[in-house]
Structure formats: C-alpha cells, structure tokens
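Here is subunit A:
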Amino acid sequence: MIGLGHYLILAALLFSIGLVGVIRRKNLLMLFFATEIMLNAANVAFAAISSYYHDLSGQMFAFFIIAVAASEVAVGLGLLILLYKKYGTLDLDNFTMLKG
Partner candidate 1 sequence: MENILSVLIFFPLIAALLGILVKKETIRVYGLTVAAIEFLLSLWLWFAFDPANSGFQFIEYVPLVSDFGINYYLGVDGISLFIVIMAALITLIGIISLGEVKDLKNMIISLLLLETAMVGVFVSLDAIVFYLFWEFSLVPMLYIIGYWGGEKRLYAAIKFFLYTFAGSLIMLVGMLYIAYVYQSVAGVWSFSLTDWYALVLPISVQKWLFWAFFLGFAIKVPMFPFHTWLPYAHGQAPTVGSVILAAVLLKMGTYGFVRFSLPLFPDAAVAYIVPVGVIALMMIIYTAMVAYAQKDMKQVIAYSSISHMGVIVLGTFAMNAVGITGSIFLMLSHGIVSGALFLLVGVIYDRRHTKLMSEFGGLASVMPRYAVVFGIMLMASVGLPLTIGFVGEYLSLAGFFRVAPVMTLVGGTSIILGAVYMLSLYKKTFFGPVTKEENKKLFDLNGRELTALIPLVAIVIWLGVYPKPVLVPIDNSVKALVSFMQEKAQTPEAKAIIHVSTSSKEAK
Partner candidate 2 sequence: METFAFYLFSILIVGLFCVTVMSRNILYAMTSLAAGMVLISGLFFLLGADFLGVVQLIVYVGAVMALYAFGMMFFDATGTVKENNTPATTVFLLGGLSAVVLVVIFAAPAIGGNVHALYPTPEGATNPQAVGLVLFTKYLIPFEVAAVMLLVAMIAGIILAGKKMDKSLSRMKDESAVSEKDVK
C-alpha cells in the first residue's frame, strides 16, 4: 500500500512541473498546457486524499476542477484564436504594449 504522502509528493512535483512550464513557455498555447498540468496536479492530490480519508469531497473537488479546466480551455482558446487572427502570433513576447 502506497502512503498518501507519495501521492501528495507526486502532486507537488506535477504542480512544480506545471509551474516550470508556465514560467518557461513563451508560446501561449504551450503555456496553457502547463496550466492544465497544474490543475491536474491538484486533481491527483484531491483524489488521493479523498481516497485515503474515504471522503467524497475531494473527488467532488477534482470533478469540478476538471469542469473548470474544460471551461478555461474554451475561453482560453477563444482568446487565442482572437489573438492569432488579429496579430498572427501567439508568442507572448509580442504582447508588451501595456507596461510601466
């Protein structure tokens, strides 16, 4: 039997990987992938805790996170399409008009 800690550390690591991606990526689409990883990390954590505590709230939370992730993808893609249509690029280095 694997301890809860293992799952949680895995979740933490996945989150960190997501974070690295978020920090590293300049292409917005790829960046969104990384945010998905972050959300999934949380899902793993919730599912594991839920399972170990025999409590359903965690699974519910994970379920809603998935729903949120789906919605975010929809909106995010909409935005990306808009940006791509207008500017022909998804590199966030190109969007630095607003600053200071």
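Selection rule, in plain terms: all candidates are chains of the complex that A comes from, given by their letters.
Quick note on the criterion: a residue touches a chain if its C-beta (ideal position, glycine included) is under 8 Å from a C-beta of that chain, and two chains touch if they have at least 3 such contacts; residues count from 1.
Source: prediction; values computed, not measured.
With subunit A as reference and 1 or 2 as options, the touching candidate in the complex turns out to be 2.
Looking at the complex, you find that subunit A touches candidate 2 at residues 1-21, 23-27, 29-30, 32-34, 36-37, 40, 43-45, 47-48, 50-57, 59-60, 62-64, 66-75, 77-82, 84-85, 90-91, 93.
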